[in-house]
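We show some of the complex, not the whole, and keep each chain where it was.
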Amino acid sequence: MSTDSALIVDTVFDLDALLTEEERGWQQKARAFATERILPVIEDDFENKHFRRELVAELGAAGFLGMHLQGYGCAGAGAVAYGLVCLELESADSGWRTFVSVQGSLAMSAIYKHGSEEQKQHWLPRMATGEAIGCFGLTEPSGGSDPAAMTTTARRDGEEWVLDGAKRWIGLASIADVAVIWAKATDSDGSTAVRGFVVPTDTDGFTATPIDGKLSMRASIQCDVTLEGVRLPVDAVLPGARGLSGPFSCLNEARYGIVWGAMGAARSCLEAALGRARTREVFGEPIGARQLVQGKLADMFVEYEKGVLLALHLGRLKERGTLTPAQISVGKLNSVREALHIAHEARSILAGDGITSAFPVMRHMANLESVRTYEGTDEIHQLVLGRELTGIAAFSSASVA
Amino acid sequence: MSTDSALIVDTVFDLDALLTEEERGWQQKARAFATERILPVIEDDFENKHFRRELVAELGAAGFLGMHLQGYGCAGAGAVAYGLVCLELESADSGWRTFVSVQGSLAMSAIYKHGSEEQKQHWLPRMATGEAIGCFGLTEPSGGSDPAAMTTTARRDGEEWVLDGAKRWIGLASIADVAVIWAKATDSDGSTAVRGFVVPTDTDGFTATPIDGKLSMRASIQCDVTLEGVRLPVDAVLPGARGLSGPFSCLNEARYGIVWGAMGAARSCLEAALGRARTREVFGEPIGARQLVQGKLADMFVEYEKGVLLALHLGRLKERGTLTPAQISVGKLNSVREALHIAHEARSILAGDGITSAFPVMRHMANLESVRTYEGTDEIHQLVLGRELTGIAAFSSASVA
Amino acid sequence: MSTDSALIVDTVFDLDALLTEEERGWQQKARAFATERILPVIEDDFENKHFRRELVAELGAAGFLGMHLQGYGCAGAGAVAYGLVCLELESADSGWRTFVSVQGSLAMSAIYKHGSEEQKQHWLPRMATGEAIGCFGLTEPSGGSDPAAMTTTARRDGEEWVLDGAKRWIGLASIADVAVIWAKATDSDGSTAVRGFVVPTDTDGFTATPIDGKLSMRASIQCDVTLEGVRLPVDAVLPGARGLSGPFSCLNEARYGIVWGAMGAARSCLEAALGRARTREVFGEPIGARQLVQGKLADMFVEYEKGVLLALHLGRLKERGTLTPAQISVGKLNSVREALHIAHEARSILAGDGITSAFPVMRHMANLESVRTYEGTDEIHQLVLGRELTGIAAFSSASVA
């Protein structure tokens, strides 16, 4: 793909004018990282199902890990700056943006929001540098859309918590140093609540097995996690979280990153298609001279621009502290859905060679299927928004009451 | 439709937070006008093909006519304020937003941008109040997408210009006091250029006949105009415009208003569907409790919000003076296309009663077909954007060179 | 629209080869009727909300009324022949195909399937000629999708039935001679069931009022019907129907006609767009030379052909006696949805003049909104099919059990 195509996509709408100089700085740093560190190796890593762990420290050094958090070695950047970094990283590969999301928006965010000062001091600085990798265990094998059906338990046994259960689709778990595990916890007084636990992954009874057979996000790791009599000290619990609002607040952080990130995959696809359209000649002229190709490019571009405007609007709301879950749902739904649609259209413009790794589009298409599912399917987000609009929950037949 | 529905649509995304107090003032004034002056009569006027001329002076009194122009009795409001007024008026009926566009963005704008000081002094103040109605004659019977094929001519005969030709789809022409007519003009020195002429409509040889049989924008007027030996004094020509850039600069003003306006029609449809979904009970529950209905509402809402965000982005670019024709094309394409899609979806939620004038949706659907066509079809705007992206013009086989 | 366009649409796929000579005869007769008797007047009738009653006898003379029934003066034609007639009539206007459906597939079919021999002898011959007009009263003001919520009642008072209640969206009721009214009937022994009653419309207490303000199917009549103490002799009840399967069997007959009919509206729109594309010149060439226009035409055509193939498949199943309600739901869903989509695309090709009655497309678009709603919305049919596929009823939260 030509530099020209990238420039055009970036400039037609003059979105840069809406960014601060600091934000543009983050954007450029992330774009350079994506271009120089990820793109040269990503096709091989995707083919070989290889997570290139050595990049983690580099991401940390660049300040991308937990970058929106304050203190504890974190950069304290704004929501838009963080979003731009997500976009640029995902323009290379969804797996690497996912890594940053799991590390910064899920694991670090959980400790940051709900942890004790000791937990923060112990974990956040080394997670910010990438020395320690974190993961986030919420989803269970029975399905991600209904965390209330959680079966993993934590019970008190003297001065210890004992965790039992299973989690699935847990990003990075097999290479993580620490896991934030959510469980239905029964305290010594018999009270129960969903609570989070900081679990060093070398604790006995904690096992993480990478899920095999993936045809999406192959340069990334997702695991099955089993917890069999995992014994933790009393202070392993996150003191600040009781109930599902605890993990949900982290999911919303992660979803916010997806709103931006998916647009990065979309831009990469659009650039690939545009570059091909400008240079590939058939019937004696560039295919970009054909109306049917221009029509597709125009429609892809319009949705890309709207997606970025929406992400930016959400970012500004987040910076003002007013961003709501329903707004994030709209953003996640839109960004991933439109990114997938852009990827499909881009693929159709590339023709034959476009099915190979000479172009990033097949890989983005495959990756985005994971992104579409995790952190809430289209349907879940439609129904979150539907509830906001109608006042009626319709997630299941039981929920309409 | 319930006030609730309107409030929800407006507030879910907190767009108001992006507006200045002055902008919200214009918005409220226009909303009140739409609600109090247009909505109570519009269904009858649509049915009876009646243009309610007495509202013109009220629109003038409210400051909506030429409101984005400076001086000459015009309000000098910003681009976003003007856009908001377009949105609110079109939430009542596309015909009335079209009136404001033709008067302010086409006729007044042509005189304002390209006219002599005398022309401005003479016409703009009375057009701003609505005392005088203007129209804009560019499109010809052979088709609107290719103004370069213009056949209307102006020739010098001593100290007079003589105009001959025909125009079609000229809004308001039969009730206008003044027409800005574009013609291929041959000057006394033999030089030729497309030029604009200020033509009092009582000039001999000027005839305007309303187009009959319309099933869209029936509360509005579009005309066939014939010019047979229309004699004008030398100073009837707009001194500032030579070539198609003259009328095109006005079209871009009008398109800008459509970007906002069409979202008004969309909001009205969305509100109608949402109100119905919340109150209409079938199978013992509101239809809004059904997932398939919530899914539609959610998708409509997402596109509405993105459309408004795009309009707002364009408005801010316009206020900075950097708005480009390609950006406007994107906006016009998106707003009308999505508004139509929203209207179709809304219609499907209303069920039986929704085919009557008890709901505004059938009317908006019909109106938007006009709006989709005028000021550039989808295809033209896709190709404008396609040219921007690929560097290749593909409007016709001849244009690919 | 040119004859050329019609011929091309009909011949590209060689569908005629799948028809018998007798079927082609019916098709040609109906096409001639549509062309000669309906098209010349339909734009005026639509504009003026005029049902041209004098055509009813002509439809009867042509054999179209109850044409799929055997005996009693009916033609006894096959299901495909009947479908072809529906297609051709609706290519002129949905209102006239609706008339034939209400008369033949609802009112006559109810009497034919469920009536006594006396009822058949009395009503069917005169309904077949068009001497008597029938209507079918099932839907109530509270909504058409859930007939089980019916509130109209019939009770025994000695040797009489007494009907009370209200119906809505009852086609032709204000001009009908006879109404088949469905009510929750309580017999003299106290047993209750939904039953049908043959009600002469001049019976005291029967009132039908045309619904005003329609922006769709304006050349047709739909009514509110009130039944206030309507007294009928004991033998007014249809002996063969108990429960909702009675009216449902008639609805399926009517839906079958829609499967074909909507494709007629689609073909008319496709022909209009194709004719325009071949003749309208912009930028120095027919707009049909533009790829974006050809792409639309191709897609419209593909869906038209598939819709007709599906209708034909259902017709052959019906002739074999194996057509199921779920199959009809698929057909109704598909035909109307695709016809609407074709109408929208066609409209966009017609440009300016296409918003007038010079082309039938705005009218078809408006009409099809009624057709989309009546006899089951898209959602209802999706859920009928969804139930067939999954084994789970999901019409409402209550139905998932």
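Miscellaneous remarks
Here the chain labels run A, B and C in written order, and each chain numbers its own residues starting at 1.
Throughout what follows, a residue touches a chain if its C-beta (ideal position, glycine included) is under 8 Å from a C-beta of that chain, and two chains touch if they have at least 3 such contacts.
Computed from a predicted model, the values in this text were never measured in an experiment.
Number of identical chains making up the complete complex in this structure, 3 of which are shown: 4.
One rule holds for everything that comes next: only the chains that are shown with their structure count from here on.
Residue numbering at the subunit A/subunit C interface overlaps substantially, since over half of the positions present are found in both copies. Nearest to the overall CA centre, using the mean of each chain's CA atoms, is chain B. Subunit A and subunit B have CA centres that are 42 Å apart. A straight line joining the Cα centres of subunit B and subunit C is 38 Å long. Between the Cα centres of subunit A and subunit C there is a gap of 50 Å. Contact of a single residue of subunit A with at least two other chains is seen at positions 290-291, 295, 394, 400. The touching residues of subunit C, when paired with subunit B in their complex, are 43, 47, 139, 142-146, 149, 168-169, 211-217, 280-285, 289-290, 292-293, 340, 344, 347-348, 351-352, 354-358, 362-363, 365-366, 369-370, 372-374, 377-379, 382-383, 395-399. Residues of subunit A touching subunit B in their complex: 8-9, 12-14, 17-18, 274, 277-278, 285-286, 288-291, 293-295, 297-299, 301-302, 305-307, 309-310, 313, 317, 320, 322, 326-327, 330, 333-334, 379, 381-383, 385-392, 394, 400.
Looking at the complex, you find that subunit C touches subunit A at residues 290-292, 295, 394, 397-401.
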